[in-house]
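What you see is the complex with one protein chain gone and the rest in place.
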Amino acid sequence: MRYRVEVEGRDFEIEVDLEGRIWLNDRPLDVDMEQVDGLPQYSLLVDHRSYETVVEGEREGECRLVVAGRPYLARFLDRQRSPAQAVYRHRAEGAAQVLAPLPGLVVEVGVEEGQRVEEGDRVAVLESMKMHLELRAPRSGIVRAVHISPGAEVAQGEVLVIVTPLPQSGGTGNPENS
Amino acid sequence: MRYRVEVEGRDFEIEVDLEGRIWLNDRPLDVDMEQVDGLPQYSLLVDHRSYETVVEGEREGECRLVVAGRPYLARFLDRQRSPAQAVYRHRAEGAAQVLAPLPGLVVEVGVEEGQRVEEGDRVAVLESMKMHLELRAPRSGIVRAVHISPGAEVAQGEVLVIVTPLPQSGGTGNPENS
Amino acid sequence: MKIRKVLIANRGEIAVRVLRTCRELGLETVAVFSEADRESLHVRYADEAYCIGPPPVQESYLRGDRIIEVARRAGAQAIHPGYGFLAESPGFARACAEAGLVFIGPRPETMEQVGDKIAARRVAKQLRLPLLPGTEEELDDAGLVEAARHIGYPVLVKAVAGGGGVGIRVARSEEELRSVIPLARREAQAAFGDDGLYLERLVERARHVEVQILADEHGHVIHLGERECSIQRRHQKLIEEAPSRALNPALRERICEAAVRLMKAVGYVGAGTVEFLLGPDGDFYFLEVNPRLQVEHTVTEAITGVDIVKEQLRIAAGRELGYTQSDIRPRGWALECRILAEDPAHGFTPSVGRILQLREPGGPGIRVDSGVSEGMVVTSYYDSLLAKLIAWGETRGVAIVRMRRALAEYRIVGLTTNLDLHRALLDSHRFFGGQFHTRFLEEHFARSEPEGEQCLAAALTAVLLDWRRRAGARVGRSEPASRWRTLGRWEAMGGRGW
Partner (left out) sequence: MKIRKVLIANRGEIAVRVLRTCRELGLETVAVFSEADRESLHVRYADEAYCIGPPPVQESYLRGDRIIEVARRAGAQAIHPGYGFLAESPGFARACAEAGLVFIGPRPETMEQVGDKIAARRVAKQLRLPLLPGTEEELDDAGLVEAARHIGYPVLVKAVAGGGGVGIRVARSEEELRSVIPLARREAQAAFGDDGLYLERLVERARHVEVQILADEHGHVIHLGERECSIQRRHQKLIEEAPSRALNPALRERICEAAVRLMKAVGYVGAGTVEFLLGPDGDFYFLEVNPRLQVEHTVTEAITGVDIVKEQLRIAAGRELGYTQSDIRPRGWALECRILAEDPAHGFTPSVGRILQLREPGGPGIRVDSGVSEGMVVTSYYDSLLAKLIAWGETRGVAIVRMRRALAEYRIVGLTTNLDLHRALLDSHRFFGGQFHTRFLEEHFARSEPEGEQCLAAALTAVLLDWRRRAGARVGRSEPASRWRTLGRWEAMGGRGW
């Protein structure tokens, strides 16, 4: 199986055969990867060079890792090789959600249902850890739902506002799969 | 519910009512127990005195704990109050499942579908961490289903065998709610 | 008063820090906690613990009345406020005294005198301590604008009742000053309940140097040398060290003498810090007094061997200092990195969540003061300080390489932290050379450079994980039993025996 992966601007062509042997850019590479401490943490010996990698998260075509304490993002350039396809849900209709990036208190709501917004418009302000966070519209369109009001406590990841595209903007080409 | 527990030569009579209020030797005690760090570790506030207890193991009628780093053994003097009962889930109709307490390899299956078993009969042997675990029938009755065969790998909590009561044994009174 | 039981009116790493010394001294301890902190380390560490209210600080850690009630009920003789929260509240200190409790900190009158930054400047002026040009009294908006003309731009707008770098703003022109004043007043009111402001001339590329003071009731005042805290982000300290590379022995002598003189003049009792600004010209200026234990007291402990919390407790009990000035013989160099749950790559936004894995560094010269444990949830109610990492070495160079080594060992999985920012800072040649100032971070911040080899390791991990999943699906192989499965099964294994 052949992979193309990009990490921090560097491209790697990695091939793994049925026995698990590995080639990097068509040169054989001695790789031993071992899960350690029963955690999503791996000890890698690459031609005997030792690395400790921690997998922090995966989503479509991407894998977020920490190597020697530094965060790295690995992107599968061949989308088909993405580890998480099955789980991620595309919204075919192009609707975009504003999620709470942190748990916090809603101190301001700047939009109403049915209102038109431009990408980047402020839709709400959240107070968290004594900081005010501005949440902005992820796309231009119509506000379809506002699930919050000032004073509400929200959990991390909670859907606060949903924006759908205007008919004309939604009709052109494929929706982005972001 | 009234418990008699002995720890390191000291006896305690502990009563817990339906609301979770607690009496020690018939005197009310203010106890707040909270699981911490998602581990089998508890923060106890007993009349505001703070203790950290770690449960290291349980078996019939006994619980091995560490308090402030020192090992303690708590023994339930009334055997009926043993914590291990809880492992088996009784169904309303009286059917009982034998679950895999650990992930492991099935090395022996001692029963067949339709066979009659007595409570405590050996139904299977599981190998896990180089230990052989005997799984016994949680009740007398008829083996309704055998989901495993020797050599199978099973996950923790997987249902291995189901036993239903004989018509006569299921008819007497309410099933215990333990 | 004989102190046998101490209530710690704080949470997080500083509560654990104080609890540790109390335990070493054989004192009984009482923790207080908000509903969000039931599982916290300090609750589990103390001998007793009492819930004092819901998560918001106004309803819990700032509720002095409830805390005093708990202290009485638990039979504590003294209250240690840590830093932040009630540590600089003269009202709380008075209420403690009225309730017959020892407040472990300076006298309320002293706190008032030095807590009002203008009043503190006035004392310093009387003592002929060097001061930055600034306002000498509380002024209204127009007065501030007028004063700024005499001080000269740029100016810093600061809260009279402020502290800890909160709410400081820069104005580089009269126009900017006019727009900043109302915002600054609102912030000051919100943070300190007092909208008074004062101005101070902004010195660009200055260094922040402070002197640790210990003073007992018997008139003994000593200093434990200086700390430098120039590595800041948004006026919040990030890396501190002791001693300071910016001082030569003569300047050190003068600054420390000035600090002792000031604290003697205000009749200070307890542990406290006098903060100075060091201009690029080598002149120093009095900034303010912090009448409390500071986050960065640990670097002073590392080079002097003195347990500052222990001295606070001795002083509060009315005893004499355990040291004279000549007993203080600093040795080597120490650095502290504040490990914060925040994302430096995205404007230092706070990060919350559960700590899935925690592995703290160890070995020679390393001290970790942590307020968290593995599995714990970091909430958004309180500040983002997870832990402090302190490295000691015989020289500054050794302390730096140890700190780098320890940062590389640190593992916090589940939250975004500033560990990588610390790595980048410690790796920088300018930091190593000691050539930095309070805006160093803003001017030189960089995420550490990606390393080619580490990129490959990341790529291989991602690829092999994917390949193994596919291979596992194909040939029925699976990863070996993982620990959380082990743990999960563990709880249900009642019947297994051991």
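Some points to look at:
As written, the chain order gives the labels A, B and C, with residue 1 at the start of each chain.
Going forward, a residue touches a chain if its C-beta (ideal position, glycine included) is under 8 Å from a C-beta of that chain, and two chains touch if they have at least 3 such contacts.
As the structure is a prediction and not an experimental result, all values here were calculated from the model.
Residues of chain C in touch with the missing chain: 16-17, 20-21, 23-26, 45, 298, 301, 305-307, 331-332, 354, 356-357, 359-360, 362-370, 373-375, 394, 398, 401-402, 404-405, 408-409, 483-488, 490-491. Looking at chain B, the residues touching the absent chain are 1, 3, 5, 7-10, 12, 14, 16, 20, 22, 24, 31, 33, 35, 37-42, 44, 46, 49, 51, 53-56, 58, 63, 65-74, 76, 81-83, 86, 89, 177-178. Where chain A meets the missing chain, the touching residues are 32, 34, 36-40, 43, 45, 48-50, 52, 56-60, 64, 83-84, 86-89, 157.
Simple rule for what comes next: only the chains that are shown with their structure count from here on.
Taking the mean of C-alpha positions as each chain's centre, the chain lying farthest from the centre of chain B is C. Each chain gets a centre from the mean of its Cα atoms; for chain B and chain C, those two points are 47 Å apart. Between chain A and chain C, the centres computed from C-alpha atoms are 33 Å apart. Taken residue by residue, chain C touches two or more other chains at 481, 485, whereas all remaining positions touch fewer. Touching two or more other chains at once is no residue of chain B.
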